[in-house]
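One chain of protein is taken out of this complex; the other chains stay put.
Every chain is named by a letter (A and B) in the order it is written, and numbering of its residues begins at 1.
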Amino acid sequence: MPLDTNFTNQKFKQVGTRPLRPDGVDKVTGRAKYGADYNAPGQLIALVLRSPHAHARIKKIDTSKAEKLAGVKAIITSADLPDLTAGDRGMRDMLENCMARKKVLYDGHAVAAVAAIDQTTARKALKLIQVDYEILPHVTDVDEALKPSAPVIHNDIFTEGVEPKPTKPSNNNKRASFGHGDIEQGFREADIIVEHTYKTEQTHQGYIEPHACVANVSPDGQGELWVCTQGHFVYRNQCAALLGMDISKLRVTASEIGGGFGGKTHIWTEPLALALSRKANRPVKLTMSREEVFRCSGPTSSTSIDMKIGAKRDGTITAAHGVLRYHGGAFPATWAEFGAMTAFACYDLKNVKGESIEVIVNRPKTAAYRAPSAPMAAFAVESAIDELAKKIGMDAVELRIKNAAKQGTQSSYGPVYGPIGIGATLEAAKNHAHMKAPLGKNQGRGMACGFWFNFGGQTCCDINVTPDGTVTVAVGTIDVGGSRASIGLMAAEELGISYEDVRVVIADTSSLGHNDMTDGSRGTFSTGLATIAAARNAIKVLCARAAKMWDIPEDAVVWEDGHAKPAGTNAGNFPPLSIKEIAAAAGNTGGPIAGHNELVADGAGVSFATHICDIEVDPETGRSTVKRYTVIQDAGKAIHPSYVEGQYQGGAAQGIGWALNEEYIYGKDGRLQNAGFLDYRIPVCSDLPFIDTMILEIPNPNHPYGVRGVGETSIVPPLAAVANAMSNAVGIRLTHIPMSPPRVLKAISARKH
Amino acid sequence: MSGVHVSTTINGDAVEFVCNADEPLLDVLRNRLGMTGAKEGCGTGDCGACSVTINGRLVCSCLVLGAEIQGAKVGTIEGMAKGDQLHPLQKNFISHAALQCGICTPGFLIAAKALLDKNPDPSEEEIRFGLAGNLCRCTGYDKIVRAVQATAKEMRGA
Partner (left out) sequence: MAEVHLWGALRPIVGGALSVSVEAKNIRELFKTLAEQYPAFEPHLQRGIAVSINGKIYRDTWDQALPEGAEIYLLPRIPGG
């Protein structure tokens, strides 16, 4: 059913308020059930045997001793997971990542899995599985992997996007480019040029809840899966495909999720749990340990970026050229391409070119991490622009305002922009109190901009009016941060009823049509669109029932303030009917009252942000402390402002951790050295100040309430905002993220000599 | 391995169980007693999601053995509300939007309560260091600190 999605600029009664979230009591009492909180009667406990080598051929796996151990009910290897992917490389890589086939490709790559009556037995069984490896040379660095001397990891990958087509296999799976204009000419016109190579190390989304699931497959081919995920429908489809099950036979119920940020958009151990359950004919519970989460789920890429930007003395940027090298871990991916697309998106550039080089290394298969690929690219661009401003002698914010994209600008990734918020966030930053606050000794201030696309996708919603007139809303997009409250607000707004009369639930995969994952900042945007559409459909039904009750034509009834009313005095002199009254008569007027909607949400609207950071650096230890931080971001329309603020603060905190401390450290042996929260140091409460937020609302014309996605953009500016602040604090430009104390100290002492 | 028989008190209730000698208290709570409020985020005492109190002292239950709570008084998130009355911390966490995914919330509530029990008027810095043993990846801690500040004020004034 077509929905008029154009922004209506209406006045809101509920949207924009801050009611309590419906799942709040469960979460503060410990009642809410996350992935590992469910146990099936008679369940087995599964553990996974993982490779201790970064790159090796599997010569033999002998599970015979383990099979004989009392209490072991099933063991699987890749032999139990036949390749049913029929030439679909993406699915085949997914299968191989879940369990190694002929080779192990990274430290932690799964080679076998065991289901036993308890964890102690499973652990003993893992020790009894003998694997003969032939160790192969490995490479873990994104630049090293491109050298001719590097070991080639896949001998069936030839660089795509290069003419003529290469005949030798390579770790560079793809090259591509974006842009327009003539950068050579642009650089000739420049008075000042800044050119550096920037590096960012690998980070993990760092969700506090490890992956966990309970799988239950019976001999008749039906299966149940309880799992923490950002997309239970996608998990269902992919697991079913890999295991050769009909999609409709597998019912996936999503638990509450303890964080995802893109890392729970991929299947890792779920197919293994299902395969074990199928083999053992018993439920199987599989949880990842924290070490496994770091070693073998899906961190983001480490990168190496060459950035060259030129400008005239009056601050006009004349040319920008970036060459971006990102890796996808041990399997081909296209992360650098997305980096190239987002890198220059904030600016109106006549001559711009972004080149992407995709690399394969012996590291886990990377997954999306909140605005994937954008933070690294923004680090390079915003650092270079900041340096340009200094060299020209222009204020950092003013230079950006001068070159900011606006409505009608051709974006660096192609299409022309509609109404956008970058200018507004910059003006707000310029005038913000943070900019005027005094700075102390060893303190520096920096700012940076960021961008993310946001998108829509397939979404369903079921609204049911219950016999007492209260409303249930069933949606299929996972609630990662409180969106149930926002969905409830939108349903209440459309229906004209109280927020307290609406209950929002996340349905399982058998109860609704397919829903795409909660990623791409699409949760509130897409589900909101579907909810508004379903509510408008429910209103049509409510009006038709009122018409029956009054015995007047359907088109003589309107819906206002939660009541059916006659359309005009000609229609009849009836007092309004409340939703309660109409619901009470539902059995007589045609049965249960509902509104449904299935749609592909489009037009999510891009979102921009500007961040300001004050940092204090101890020149003796290199330790830095963020003293003040401000996030200014365009939300289109903040449905529930508290949760929009929460997204801004959370993304900023992750970005600060990425900028200052977080990195994967691989040894010469290709093994991950810091697979735990002690040595992979994410920000703790004492590391951060209060994070001030400013929500701007430039409505998205493609959403009836003006909503834009908000969840991701906030992680894009911090790397550069912190780096720019650091450079102002210590007078040195650092180009390697994270700017951990040893790196800062090295830079400071290098400058002394 | 033969089991260890333990008699203890959890949230004021007498509890008895049998566990393995090497079994962490966290596993006993979650797998044997069905109390899944304490979460395993790391299993190595780095994240605080498994926080409980033993005789009033804040600990990571993944670093304590089930056998060690013989005769002790244990407090978990399940005992924080009194009947249908939420503790002010629980109320304020909801109203201040101090949780997003909520997985760290039980641990934070136990830690915050332990902090306020010792120090009813903490400064911002004392709150931040008092909660530094609990990791949150969603909120950036801002609204958590505000919720604790509001609760401290409320509990002093009330």
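Going forward, a contact is a pair of C-beta atoms (placed from the backbone, for glycine too) under 8 Å apart; a residue touches a chain by one contact, two chains touch by 3 or more.
As the structure is a prediction and not an experimental result, all values here were calculated from the model.
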Among the displayed chains, the hidden one touches A
Residue among A:Gly161, A:Pro619 or A:Pro741 that touches the chain left out of view:
A:Gly161
Contact partner of the left-out chain, one of A:Lys103, A:Arg370, A:Arg484 or A:Arg536
A:Arg370
One chain isn't shown here. Among A:Thr29, A:Gln205 or A:Asn362, which residue touches it?
A:Gln205
Check the options A:Gly24, A:Gly108, A:Gly179 or A:Gly421 and report the residue that touches the missing chain.
A:Gly179
Among A:Thr334, A:Thr470, A:Thr625 or A:Asn674, single out the residue that touches the unshown chain.
A:Thr334
Footprint of the hidden chain on subunit A, which residues?
90, 160-161, 163, 174, 176-180, 205, 261-263, 265, 334, 337-338, 341, 355, 367-372, 413-418, 453-458, 517, 519-522, 600, 602-604, 702, 712
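Everything below uses one rule, namely that only the chains that are shown with their structure count from here on.
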Mean-CA-position distance for subunit B and subunit A (Å)
29
Complex contacts: residues of subunit B adjacent to subunit A:
1, 20, 30-31, 35-44, 46-47, 49, 76-78, 80-81, 86, 90, 93-97, 99-106, 109, 125, 127-129, 131-146
List of subunit A residues in touch with subunit B within their complex
18, 20-21, 23-25, 27-34, 36-37, 39, 120, 205-210, 256-261, 287, 289-290, 480-482, 642-643, 645-647, 649-650, 652-654, 676-678, 682-686, 688, 690-691
